[in-house]
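One structure, as structure tokens, below. Some questions next.
All protein chains but one are shown in place.
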Amino acid sequence: MKIAVCIKQVVTRDWPLRAAESAKWVRDDDASFEMNEPDAYALEEALRLKERHGGEVVVCSAGPSRVSQVIREALARGADRAVHVASDALSTAGADTVASALAGAMRDESFDLVLTGLQSDDQGFGQTGVVLAERLGLPHATIIMEVDVAADGGSLRVKRELESGWFQWLSLPLPALLTIQSGINQLRYATLRGIMAAKRKEIRTVPMENAEARGQRILELYVPEKASATRFIDGPAPEAARELVRLLREEARVL
Amino acid sequence: MILVIAEQRDGALNPATWETLAAAQQMDAPVTVAVLGAGVQGPAGELAAADVAEVLAVEHDALEPYTPDGFSGALAQVLEQTGPELVLFPHTYQTRDYAPALAARLGRMLIPDCIGSKDRDGRRVFVRPMFQGKFVADVLPEGSAPHFASFQVGAYRADACRRAAAPAAVRAVAVEVDAAAIRQRPEAPFREAKQAVDLTQAERIVAVGRGIKGQEHLPLAQDLARALDAELAASRPICDSGWLPMDRQIGSSGQTVAPKLYLAVGISGAIQHLVGMKGARTIVAVNKDADAPIFEVADYGIVGDLFEVAPAIVAALEGS
Partner (left out) sequence: MERETLDVDVLVVGGGPAGLAAAYRLARLNEERGGEPLMVAVLEKARAAGAHLLSGAVLDPSALSELMPDWKDRGAPLDVPVRDDRIYFLTARRALPFPVTPPPLRNHGHHVVSLNRVVKWLGEQVEAAGVDVFTGFSGTELLYEGDRVVGVRTGDRGIDRHGERKSAFEPGVDIRARVTVLADGVRGNLTKTLIGRFDLDAGRSPQSYAIGIKELWDVDPGRLAAGSVIHTMGHPLRFEEFGGGFIYALPAGRLAVGFVAGLDYRDPLFDPHVAFQRFKRHPLVANLLAGGQMVRYGAKALPEGGWHAIPRCHVDGALIVGDAAGFLNSMRLKGIHLAMRSGMHAADVAFGAVRANDVSARRLSEYARLVEEGPIRRELYPVRNVHQSFAGGLLPGLLFSGMSLLTGGWWFRDPMPSHAGHERTRRIEQYYRGAPPEPPGVPIDRALTFDRLTNVHYSGTRHDEDQPSHLLVADTDICRTRCIEEYRNPCTRFCPANVYEIVDADAGEGKRLQINASNCVHCKTCDIMDPYQIIDWVPPEGGGGPSYEGM
């Protein structure tokens, strides 16, 4: 099975971020970057599928040259080769632009299965995968917990998470695209041998087809402000507690 | 015209639909609501109670059960027939599954997970969290209508949805859906206990910190969580000490959550904890130190001894 995994490089989780001068993006010129965590689970799932069914895992990433760091990490963990859609314009691009860039580079590869993470830790659009499926003309399913490949290799049966503890199995024909729920597997470590082997693996760099962003524009990025001052509730514990419960019911309406 | 897409399963409306209607009603345009499925007369009738121009009932056997292929195909036709400027969804798992594909098919992009919308220099912008809630962004839809946006569950109040004196008209909209062209074959949904605690989905969380002093006092917090129908969580020192498992940890080395209610007891509010819960809608802090940083993010605060206050809250909840 020829599996593609789309990974994104994002600013490290918990990096103390500030808005950039332009207020359109964060100041990330000296930030530390890492593989988007949800994508790491997609990569792990792809590697496990390859171990079960054979084939190859191709890691695909769209972004500026710095994303080679996460591409190499993915190769070190066991991906076979990589496709890098390279453009500085992709560093702040939205899901639509990224999906179009990936689709352009992936179309001719004719993958059997494309996996992406659920969403990115930076923009959090949660739609690159779905839009990519649309662009590639593939059926898709999202928030996937388990992947079974049919014996004939022609279709999948996958477990999808619904809300509030509900789940659902569904089948779809291959080729297909799945977005993988985070935490469904234990991530493997990159090994020394993996790191050495990664150096010899192919990274195909392709230019981006059309760079113009469309659909939406960030006018301003800012730190959310608390709506109102803290309301302190005084008095002896029983009274304060009663007042709190009243406020939660009648004012905040969260009970 | 603003078109709100309602969500239903087995004839029951997802309550988030009312929230999205409330969001739509706050914008200056007539609101129409559409509900898709097979046998949607029930939910359509319910929706007619809202102050909307019209309810569109989009009926087709192939729309039951939900599939992304079926829904994007059908909705594309509805949009073509009705020509809305804005299409709004509740940001549910189902919306996330198909709305991006629908928007992409029409050459647009969904603005997802919005927590608000406002007028900015005469233009309608959508406010959405970014970088895991550390920032919010004012996002302007570009290009020609229709534009697409989804609203985070809980961002608006369902009861803020205006009702009309007389029910709105329900109009059937015919769509063609080729069942054979739907590539996903769903099976019946089922319930299952989660293996891991997923606090990110919890509506209410009671979080306990070092102020609890010892493991033997944990039942205090457990009682409080039970009385509030909340999940129990903790700051790092509690999980570090092994008093609660690590999957209950909130903060930079644990989970990042945004529940409707976050009740922090005995948590001082180190920045490592705050980054994991600041996005909660309503934050209540109980701490004996009035200068604790947790009060800087709290909506309601009680300065007091948690060993008195927590049981009192339980009593107040149970007494009424």
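Note that the chains take the letters A and B in the order they are written out, and that residue 1 is the start of every chain.
The rule is short, and it goes like this: contacts are C-beta pairs under 8 Å (C-beta built on N, C-alpha and C of every residue); 3 or more make two chains touch, one makes a residue touch a chain.
All of these numbers come straight from a predicted model, not from anything done at the bench.
*Asks:* Given that one chain is not shown, what are the shown chains it touches?
*Replies:* Contacts of the unshown chain, counting the full complex: A, B.
*Asks:* Which residue, A:157, A:188 or A:201, contacts the hidden chain when the whole complex is considered?
*Replies:* Within the whole complex, the residue contacting the unshown chain is A:188.
*Asks:* Residue-wise, where is subunit A in contact with the chain that is not depicted?
*Replies:* 12-16, 18, 30-32, 34, 69, 186-193, 195-196, 199
*Asks:* For subunit B, which positions touch the chain that isn't shown here?
*Replies:* So the residues of subunit B touching the missing chain come out as 210, 213-215, 236-237, 239-241, 246, 249, 252-254, 270-272, 275, 293.
Rule of thumb we're sticking to: only the chains that are shown with their structure count from here on.
*Asks:* Touching subunit B in the complex: which residues of subunit A?
*Replies:* Contacts found on subunit A: 11, 13-14, 17, 19, 26, 94-96, 99, 121-127, 130-131, 133-135, 139-143, 161-173, 176, 183, 214-224, 226-228, 230-234, 237-238, 240-242, 244-245, 247-248, 252-255.
*Asks:* List the residues on subunit B that touch subunit A in their complex, please.
*Replies:* 68-69, 92-94, 96-101, 103-105, 107-113, 120, 125, 129-143, 157, 159, 183-194, 196, 201, 204, 228, 252, 260-261, 275, 278-279, 281-282, 284-285, 295-305, 308-309, 312-313, 315-317, 320
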